[in-house]
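In what follows, a structure is listed as structure tokens, so that the remarks can point back to it.
All protein chains but one are shown at their positions in the complex.
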Amino acid sequence: MGTGRLYAAVAVGGFRRYATYRAATAAGVFTNTVFGLILVYTYLALWDERPQLGGYDQAQAVTYVWLGQALLSTLAIGGGGFETELMERIRTGDVAIDLYRPADLQLWWLAGDLGRALFQLLGRGVLPFAFGALVFDVALPSDPATWGAFLVAVLLGMVVSFGIRYLVALSAFWLLDGTGVAQMAWLLSFFCSGMLLPLNVFPGVLGEIVRALPWSSMLQAPADVLLGQADPLGTFLFQGAWAVALLAAGRLVQSAATRRVVVQGG
Amino acid sequence: MGDIGHVGQTGRVADGLRAYRLIVAMWIKSTMAYRASFVMTTVGNFAATALDFVAILLMFSRVDALGGYTLPEIAFLYGLSGVAFGLADLAIGSMDRLGRRVRDGTLDTLLVRPVPVLAQVAADRFGLRRLGRVAQGALVLGYALATLDIDWTPQKVLLMPVMLLSGAAIFCAVFVAGAAFQFVAQDASEVQNAFTYGGTTLLQYPPTVFGKELVRGVTFVLPLAFVNWLPASYILGRPYPLDLPQWVAFTPPLVAVACCALAGLAWRAGLKTYRSTGS
């Protein structure tokens, strides 16, 4: 016993920490809703011009928009996750304290970030999505199994998102100022996750490439599961493979970084 | 003590502008001390802004028109919205930090200085890197002007700079009003994003794309339509979704002045609340 409980406590801590900012959460809900409103109209115009674009009908495209707004902060696609804090701890050297803690660095931050993501999903995601579903024509499954599969895909998306951002944060061990890297990473994930535009709308080879990259696990994959556009098991396999690969890469980089700290004397 | 009349008011505006200039000059000087970092952040700013346009390009890889507008026409709207918003963001974009200043109490340090608080807050952390956004908007606008076949008249030529400056002023008013709101709700700085970043995103697309209610809202309630939709419709010779007379295209300066006046009042009310509640 012990370790499982420890990480659960860390996750609960991550959840609680974000739950205290009520006004900020309300403000976020409002902003996500406004952006959703603007994007819905542009998507409707696009699908008006080309019905069945990317295999979606209009209702599916609208659903996709609200899903994106609901998952934007959950998956920290444009920043707002743990990475800034970890980079700051690396920069100031406080990370040495984390390394001496009787817990695994990667799992520690993963647990905290999952707690945060879960709060963002409930606190910031549900309301804009509900608003969109009430005001516009959306395509939602009636089958609880699809909803369950969707939630699994979201969870896997959270892990993949963490895996990428963990690598980004660890770059601070080698780079003096990691903010540039973090910003580039956010832009990249905005573009490649499907937040900018559904990946199945991307033309030709570009579309094939972005759909194979890990970022597509974040928004595109859960969306396609919910919209019935993808086979859940195949999607889980794709997401899981990327999650494992990224977490393993994170471990490798982490051990290299740790050696560096030890050599430098902390 | 009876000197808080008209002379005092214009004096305060002059004082404010002078203080704004002084503080901005200092930030520019300090930015230039780290030139490499300035170039990097400006490029980052450019890239982040350009993403919106990439989305539009991706859309046009699959369609030929959106809401009846062609790519150069949308680029025209996009460029106007980008430059106007970029100028406002460059000038007073740091105002969304006001809530934080109220929370940590550093607003008090601005209140004991002999210049208007608004000028100090507006100039605080002046970020020259935001030129990246202006440059990106200008580039797209240049592309639009080069590819569009506009039937130029002297009025249309004159309307271009007038529209850009009025648009920037309207967005400045939104920034100030948003900051004033943060006197009341200190943690709600993100609400402002809905109107600033959300506003500029909205204006990047043609009005024909949006629902009539939304278009009415941004024409008559929060008059963002005067930034580019109305004057650009005139320049492009396209009908505006709402039935408005043509001279409305020339009213952006008036709308800008009205917006700035209202935002100024909101700011005063906010500051007054702060000074009576201290939080």
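Order of writing sets the chain letters: A and B. Residues in each chain are counted from 1.
Going forward, contacts are C-beta pairs under 8 Å (C-beta built on N, C-alpha and C of every residue); 3 or more make two chains touch, one makes a residue touch a chain.
The rule is short, and it goes like this: contacts and distances are computed from a predicted model.
A chain of this complex does not appear here, and its UniProt-recorded name among "Sulfurtransferase", "ABC transporter ATP-binding protein", "Glutamate synthase domain-containing protein 3" or "Aspartyl/glutamyl-tRNA(Asn/Gln) amidotransferase subunit B" is "ABC transporter ATP-binding protein". The chain not shown here is in contact, across the full complex, with B. Note on the undisplayed chain: of the listed residues B:9, B:106, B:153 or B:246, the one touching it is B:106. Mapped onto subunit B, the interface with the missing chain covers residues 1-2, 4, 12, 15, 19, 22-23, 26, 29-30, 104-106, 108-109, 111-116, 125, 272, 275-278.
Note that in this section only the chains that are shown with their structure count from here on.
Taking each chain's centre as the mean of its C-alpha atoms, subunit A lies 30 Å from subunit B.
Put simply, subunit B touches subunit A in their complex at residues 37, 40-41, 44, 47-48, 51, 54-55, 58-59, 61-67, 185-191, 193-195, 198, 201-202, 205, 208-211, 214.
Looking at the complex, you find that subunit A touches subunit B at residues 21-24, 26-28, 30-31, 34-35, 37-38, 41-42, 44-46, 49-50, 53, 177, 180, 183-184, 187, 190-191, 196-197, 201-203.
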